[in-house]
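All protein chains but one are shown in place.
Up next, subunit A:
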């Protein structure tokens, strides 16, 4: 850990908040991607299972 001197709180808080926002954004995007894939797969499976009209 580098010696951040009297600005340690300033620098660390900037890094912690920014990395938390980035991780949150990535996690939300991945979760939404999985949700959309599952939803489309469910609808397509239902369509394929339905008897032809």
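The working rule: a contact is a pair of C-beta atoms (placed from the backbone, for glycine too) under 8 Å apart; a residue touches a chain by one contact, two chains touch by 3 or more; residues count from 1.
Keep this in mind: contacts and distances are computed from a predicted model.
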Choices "RNA polymerase subunit sigma-24", "Carbohydrate ABC transporter permease", "Heme exporter protein C" or "succinate dehydrogenase" - which one is the UniProt name of the chain not shown: "Heme exporter protein C"
Positions on subunit A where the hidden chain makes contact: 1-8, 10-11, 13-15, 17-18, 21-22, 24-26, 28-30, 32-33, 35-37, 39-40, 43-44, 47, 53
